[in-house]
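Heads up, one of the protein chains got dropped from this complex, but the rest are sitting where they should.
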Amino acid sequence: MAGSPRRTAGRRLQLPLLCLLLQGATAILFAVFVRYNHETDAALWHWHNHSNADNEFYFRYPSFQDVHTMIFVGFGFLMVFLQRYGFSSVGFTFLSAAFALQWSTLVQGFFHSFHGGHIHVGVERMINADFCAGAVLISFGAVLGKTGPAQLLLMALLEVVLFGLNEFVLLSLLGVKDAGGSMTIHAFGAYFGLALSRVLYRPQLEKSKHRQGSVYHSDLFAMIGTIFLWIFWPSFNSAPTTLGDGQHPSALNTYYSLTASTLSTFALSALVGRDGRLDMVHIQNAALAGGVVVGTSAEMMLTPFGALAAGFLAGTVSTLGYKFFTPILESKLKVQDTCGVHNLHGMAGVLGALLGVLVAGLATHEAYGDGLESVFPFLAKGQRSATSQAMHQLFGLFVPLIFASVGGSLGGLLLRLPFLDSPPDSQCYEDQVYWEVPGEHEDLAQGPLRAEELETRA
Amino acid sequence: MAGSPRRTAGRRLQLPLLCLLLQGATAILFAVFVRYNHETDAALWHWHNHSNADNEFYFRYPSFQDVHTMIFVGFGFLMVFLQRYGFSSVGFTFLSAAFALQWSTLVQGFFHSFHGGHIHVGVERMINADFCAGAVLISFGAVLGKTGPAQLLLMALLEVVLFGLNEFVLLSLLGVKDAGGSMTIHAFGAYFGLALSRVLYRPQLEKSKHRQGSVYHSDLFAMIGTIFLWIFWPSFNSAPTTLGDGQHPSALNTYYSLTASTLSTFALSALVGRDGRLDMVHIQNAALAGGVVVGTSAEMMLTPFGALAAGFLAGTVSTLGYKFFTPILESKLKVQDTCGVHNLHGMAGVLGALLGVLVAGLATHEAYGDGLESVFPFLAKGQRSATSQAMHQLFGLFVPLIFASVGGSLGGLLLRLPFLDSPPDSQCYEDQVYWEVPGEHEDLAQGPLRAEELETRA
Partner (left out) sequence: MAGSPRRTAGRRLQLPLLCLLLQGATAILFAVFVRYNHETDAALWHWHNHSNADNEFYFRYPSFQDVHTMIFVGFGFLMVFLQRYGFSSVGFTFLSAAFALQWSTLVQGFFHSFHGGHIHVGVERMINADFCAGAVLISFGAVLGKTGPAQLLLMALLEVVLFGLNEFVLLSLLGVKDAGGSMTIHAFGAYFGLALSRVLYRPQLEKSKHRQGSVYHSDLFAMIGTIFLWIFWPSFNSAPTTLGDGQHPSALNTYYSLTASTLSTFALSALVGRDGRLDMVHIQNAALAGGVVVGTSAEMMLTPFGALAAGFLAGTVSTLGYKFFTPILESKLKVQDTCGVHNLHGMAGVLGALLGVLVAGLATHEAYGDGLESVFPFLAKGQRSATSQAMHQLFGLFVPLIFASVGGSLGGLLLRLPFLDSPPDSQCYEDQVYWEVPGEHEDLAQGPLRAEELETRA
């Protein structure tokens, strides 16, 4: 379907114009609304006369940096597994997450830090902006290889708004706890992406099938992403929790949960593999399910055993999902899920929400002592029983599922607008559509330097 | 030696069954024994009524994350240098370290944090569990490419117990100082692996020799491991030391020692190289010897000059070891040491122990002031002279050497059990034995997109 030159030029200009437009808009909104908060502003900080060590920066910045690494290195490289889509995987992650950080500062700031006509920012806003970017990247995983960068920016534009709205309803209106985002980040991001992918269903995707797999080195690059996600996940789940007693158990629970999901992923991958062989796709993804599954409950008194059990279950379910459910998802439900986000973020996110229901329902004053105030403030104030909190957690799960399904479907319709630049079915999973791609090893055919060449060195 | 179908199926099931068995066992032990400590438990923490900033989490968690990065990214990618063993290097590191974290939480916890019938865990246990995993990975380096994943899990099962026992005898019973583990981690891990490798000696390993080297890209992946180990080693040596005055000099000494081992490694590598060329194996490994050699003394008043001298010596000895000693180790002593752990962890670990003897022997009340209490408590209390402490340090060196040699030999006998799945001599250093391996660059033969293909984009 070769278009007229004019349409072609129009398509070429979509990405630059959209970048400039979005950047201009957020810059204006920043100028009008965004201000330093009282821990970041020189005058306000000194006016309050704190000691330096009290600045929230020192409590949260190291965790922020770990989260920041997960978003850009972790997600970016995890998606490099495709043989010819490495530039796009890491590059479009970079672009769409950078935009999401700005845009979600505005959207989340409006919901959570809007006082006196201004949004006040500091390290906590930075962490939450990165969290929102994480949800956008999870959705990106579902449509990886089948969307252009302008489409991805539009997806982020919509998704960030719905993320902020969903989070506000869930956490602020319903009083649901979800520090590490099993519901708000993982389930929301996954089902948003899956709904969107359903609308963008390509019956002729077969034409690009030869590019859909990995090659040896692309799988190693992807393991960089996996390992950085895995090691820093304890920081992810603990970064936004209460100082002191909140962050410590959140990190510890996540740490143990991930070890268990790793063991169960290796076990299940070998069990269902041909001749008992391990599958890199399982290791790269399902081993991370332990981080997702304790996203809601990591800050609770889950117990170290509970963390192991949860991680084990999540790794098992996720691995089986890759093996048995992903093919059905495509063939029966017409959802093409490139990275299998349903297995890692979708199912493990829902499991994590249910685990949160259970652990919240078991909360007692004895188990939490004065710490109850920070984990379950409604219980501490006597406004809710543990069962009531559990019911809120359970009911809350439907909020992100609804926001994600409806929002993702709307997003899909938006991205199907015919004038948007999208790769044709035969050019999916191919960097060359959007990038100048150098040749591969062109020089190596020449072999090692010849002796006479090296002689000239002397 | 083609086996019967039944044996084949049995071998295929070894890894999944062992993973499930080990995970089940540690989960039960966690349920019975492992509890949050008083800094992690919500009720206990608030009962003590500390300020948030006092929580040990804020003093140790950033260092923990650096150590965690070293174990999974550092060791994992350092071993990717083999051309056809990248999946196994990073994957089996992932698996065996994940198991070691759980298992050593139990073993080390039993020795160091067992009160009232329970093991109490928090960030300090997490750091120590990662340290133990480090020792297991050092041993893995000696047998890399010649063992299957089920064998590696059994090795970890045994080694973690001996690591905990050795550490208890050395640090708790003998009062030896070894914060960064020159003895307990590096020398122990190296000689355990070497003894094990000796028992597993393969006279026919020649059959896999063509896979034993690196290729251009695998060496670059390995440098990811090297550099992450190098930059975070100051955190490794300082992570478990006393808060305040313990962590600061430990990090600083390690920082300078590593710069010196880097300079001496480049110098020696070029000096002994063909035509003055540098050898990547030396750079990838010996440049790290500066971290190993100050493992015992980094927390002591080693002085910045002492750190440089120690690092210089370690880099020199380690590089010369790779060049001259590794070949002898195989040909004369029948120890096949894939990663050369003897050069990096073995010799530099022993040197580090001896440096600890020297620096402990020079300790004075003037040099340490009231800081003597945290570095040398027996000296501070007047129960030992500096010379006596030095003698304890010297005598202590034999403890890990004995534990490692005997334990590694036993481990070798265990791993030789004939029913265990082990790669045949002709299939060593080959991912395809245990992994589904994708083709290499299959798509690239097609060359760049043809013009008519790209036209369809318009």
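By written order: A and B. Residues from 1 in each chain.
Please note the rule applied: contacts are C-beta pairs under 8 Å (C-beta built on N, C-alpha and C of every residue); 3 or more make two chains touch, one makes a residue touch a chain.
None of the values given here were measured: they were computed from a predicted structure.
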Which of A:A53, A:I328, A:I402 or A:L417 touches the chain that is not shown?
-> A:A53
Would you indicate which residue among A:A142, A:L205 or A:I224 is in contact with the undisplayed chain?
-> A:I224
Sole contact to the chain not displayed, among B:R11, B:R35 or B:R384 | B:R11
Across B:V121, B:L170 or B:A260, the one contacting the chain not displayed is B:A260
Which chain A residues would touch the chain omitted from the figure, given the whole complex?
-> 11-13, 15-17, 19-20, 22-23, 26-27, 30-31, 34-36, 39-47, 50-58, 61-62, 65, 68-69, 72-73, 76-77, 80, 86-87, 90-91, 94-95, 98-99, 101-102, 105, 121-123, 126, 149, 217, 221, 224, 275, 434-444, 448-449, 453-458
Tell me, which residues in chain B touch the chain that this view leaves out?
-> 1-3, 7-8, 11, 53-54, 58-59, 62-63, 66, 83-84, 210-211, 213-217, 219-220, 223-224, 227-228, 230-232, 234-235, 243-245, 247-249, 251-252, 255-256, 258-260, 262-264, 266-268, 270-271, 273-280, 283, 287, 301, 303-305, 308-309, 312, 366-372, 374-375, 421, 423-424, 426-427, 430, 432-433, 437, 439-440, 454
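Methods note: only the chains that are shown with their structure count from here on.
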Working from the CA atoms, figure out how many degrees chain A turns to land on chain B, in steps of 5.
-> 120
If you average the Cα atoms of chain A and of chain B to get two centres, how far apart are those centres in Å?
-> 31
